[in-house]
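Just one protein chain is left out here, and the rest sit where they should.
Let's look at chain A:
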Amino acid sequence: MGKTLGRTLAEKVWDEHVVRSTAGEPDLLYIDLHLIHEVTSPQAFDGLRLAGRKVRRPDLTLATEDHNVPTLDWDKPIADPVSRTQVETLRRNAEEFGVRLHPLGDIDQGIVHVVGPQLGLTQPGMTIVCGDSHTSTHGAFGAIAFGIGTSEVEHVLATQTLTQAKPKTMAVTVNGSLPDGVTAKDLVLNLIAHTGTGGGQGYIVEYRGQAIEELSMEGRMTICNMSIEWGAKAGMIAPDQTTFDYIEGRKEAPKGAEWDAAVAHWKTLRTDDDATFDKEIVLDASVMTPFVTWGTNPGQGVPLGASVPSPSDFEDEQDKIACEKALGYMGLEAGTPMREVKVDTVFVGSCTNGRIEDLRLAADVIKGRKVADDTRLLVVPGSVRVRLQAEEEGLDVIFKEAGAEWRGAGCSMCLGMNPDTLTPGERSASTSNRNFEGRQGKGGRTHLVSIPVAAATAVRGTLSSPADLD
């Protein structure tokens, strides 16, 4: 017998969900919660119908409408007939297969990754999947959560399991504290610039260290959300008192004796001291500054105080070509200070930065100021409840008085599937997660930014931080 080694958080949660394990085959993993939405589910339900199969556990399944819904006139029929058909298809499928759905107009409607945690359905130690790559968001609670394709959605609907090869484990340890005004978003953009878009591939990543422990649940969700942007299978953070406090009292959270049993178990979900990771990255939060992207993938970022890089700054031939192509697409000249980049539209929202804490932070910066004359600011709450909470706190008034557009809940301009899109050549500062070519609309140019940078940029009209105001 060899020495018994400790296990990482990811290994503990994984092991608790293995239904079947055979050498030479992927594990069969049980799924605790399956979230679905209108875009990646219709073909999966069709597959069930064709094979005469049922949803095995409708009671572990939740659907919401988010990707393809309008953020204006959401109380009227959806204008675009193709989008309307897609949303109506989800409604028919939910009805036919007995799945709980929060449709447009429902108080619990919103972006699937905002809704799960908000309801208290996202809990430590769970396995959570959804036909959406930003499912990694839920890892902030110490869950293994990852995005899947439509064939896998069908597989989970039919069997409540997935066949999955056990990923390797990685620790990202972030020492020190983030300086004032530097957020979780800056931290993760910094990390992705460090690792590149493929650096996390094949790993479940555990974020830990002082800077991570000091983050609110909202900040932790922002970090885990963008795990996919550096290729990780999933990102997770060990649950602690911050996590328990967030969950306690929520609608679907355990109550009474079950709460006590749950917390007792959740407290065991930590990486053992003698556990080893396959890889470790160490970062220092105390030297981080606001970070923004200049290119067309999330790894192409620099500090806000830096300038647009030149292809000659890169050693790798592919990186040089990628830089040249990105500068061409983005309409940027090497050497231009990022702070001089003029922005047409600022988007505040998405599953990365569309929660109540994000809107409060944006309102703090905007309050008493005006959006620059030739700039538009779009504020899209991540869920109906986030919108209502913000309105109760008067944040909507702050935004509207500044000249911003206050919208209904959904994915909106993050992926530009609904009418909220950029026009060709239009430049955005966006609190979302992807700056791919055309992501926010054909020909649109996206700079990924944090909430404070987005808000300050809306006021000045060029990429800025709150320190640049006044």
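Just so it is clear, a contact is a pair of C-beta atoms (placed from the backbone, for glycine too) under 8 Å apart; a residue touches a chain by one contact, two chains touch by 3 or more; residues count from 1.
Please note the rule applied: contacts and distances are computed from a predicted model.
> Not counting the visible chains, the remaining one has a UniProt entry; which protein name from "Metal ABC transporter permease", "3-isopropylmalate dehydratase small subunit", "Helix-turn-helix domain-containing protein" or "Formate dehydrogenase major subunit" does it give?
"3-isopropylmalate dehydratase small subunit"
> Check each of A:163, A:210, A:242 or A:310 against the chain that is not shown and name the one that touches it.
A:163
> Just the residue numbers, please: which parts of chain A touch the chain that's not shown?
19-20, 24-26, 28, 30, 32-33, 39-40, 42-43, 46, 51, 53, 56, 58-62, 67-68, 80, 82-83, 85-86, 89, 98, 100, 120-121, 123, 126, 131-133, 135, 146-152, 154-155, 158-161, 163, 165, 197-198, 201-202, 228, 231, 233, 252-254, 258-259, 261-262, 265, 296-297, 318, 321-322, 325, 415-417, 434, 436-439, 442-443
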